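Scroll down for the structure; my scribbles are underneath it.
Only one protein chain is missing from this complex, and each of the others stays in its spot.
What follows is chain A.
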Amino acid sequence: DTSLAEVNSFSPSVPISPSSMINQYKFEDGPELRDLFVTVDDPESHITAIETFITYRVVTKTTRGEFDSSEFEVRRRYQDFLWLKSKLEEAHPTLIIPPLPEKFIMKGMVERFSDEFIETRRKALHKFLNRIADHPTLTFNEDFKIFLTAQAWELSSHKKQGPSLLSRMGQTVRAVASSVRGAVKNRPEMFTEMNNYMETFSQKMNLLDKIARRIYKEEREYFNEMKEYGPIHTLWSASEEDIADSLKGIASCIDRCCKATEKRMAGLSEHLLPILHEYVLYSEILMGVLKRRDQIQGELESKVDALASKKTEKDLFSEEIGKLEDKVERANNALKADWDRWKQNMQWDMRSSFTNVAENNLRYYEE
């Protein structure tokens, strides 16, 4: 558990890197302080007898000593990312693991393997790895390192080494048992506040996500109609003499407005929509983190209850309880620190996304 010990020695408010490498915003700590750079690109489709899937190229550049080399290039598929996420959750149950893009989109707007879908997913995967790289604790996680550096066969064999089926089942049983037990008894005020906050936040994020997508849709429909609007004026000008030039002028203006609308739409879909979607996912993640913290505390409480009823085996229990108390304290501290960090980043993301929207709209109207 050495990773948890490093929690207290990180620097706060490291901004999260944006979705595309192209718009690298300035980091508060400056990119010079980063010693690990990750990119996800070059999707390739693979067809086997059983299935078709996409792999992405993951390139890592680093100056860290614990890495055997300074550059790595591997190919990973979506499943591998899922594996990494679950390993991170296992190792750090009360840290906020960044969201992964969903398995599939039910919306029907985008086909399963369309270029648009793949590109959206690629960007999200890129962001996922970068957020982990920026996280003061997660960046040093062993599975993360293996994910970035191992060749395909190495990764497969490592994956098989994971906790046994039995121990994973045990974990699930404990989780179910704790949820059956009911709400934790002495939850610190702070975490109840977090819970309440997350409930409202999650609701609002979902609404904002819907609103932004609706705006995008309306802008798209507006654009479609405008495409037809300009040419009518040109057609009309062909029948006229005196006012032909005025009509042609209006036609060209309308066409320029069309282009401006396209840019505005692109701005929405590149910046605001992905961010809002991520925070919808983050809401779920955070609710999960809070639940896991509750579970850990629940374990402690049930042991304490057991002790209260079995006064005879006090010594045995007290060692266990001591360990659990430590566990709870570490979990709480980890969560508290990560929560603060997450909130800072959320504010930064929201501020920059919405400011970006305002700027796009200004540019649109100016054009």
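Odds and ends about this structure:
The criterion applied here is as follows: contacts are C-beta pairs under 8 Å (C-beta built on N, C-alpha and C of every residue); 3 or more make two chains touch, one makes a residue touch a chain; residues count from 1.
The rule is simple: contacts and distances are computed from a predicted model.
Taken from the listed names "Sodium/hydrogen exchanger", "Large ribosomal subunit protein mL43", "phosphatidylinositol N-acetylglucosaminyltransferase" or "SNX4 protein", the protein name that UniProt assigns to the chain not shown is "SNX4 protein". The chain that is not drawn here is touched, among residues A:F37, A:Y78, A:F117 or A:W236, by A:W236. Within the full complex, the residue among A:H46, A:R214 or A:K323 touching the omitted chain is A:R214. Although one chain is not displayed, its contacts with chain A can still be listed: residues 197, 200-201, 204, 207-208, 211, 214-215, 218-219, 221-222, 225-226, 228-229, 232-233, 235-236, 239, 242-243, 246-247, 250, 253, 347, 350-351, 354-355, 357-359, 361-362, 364-366.
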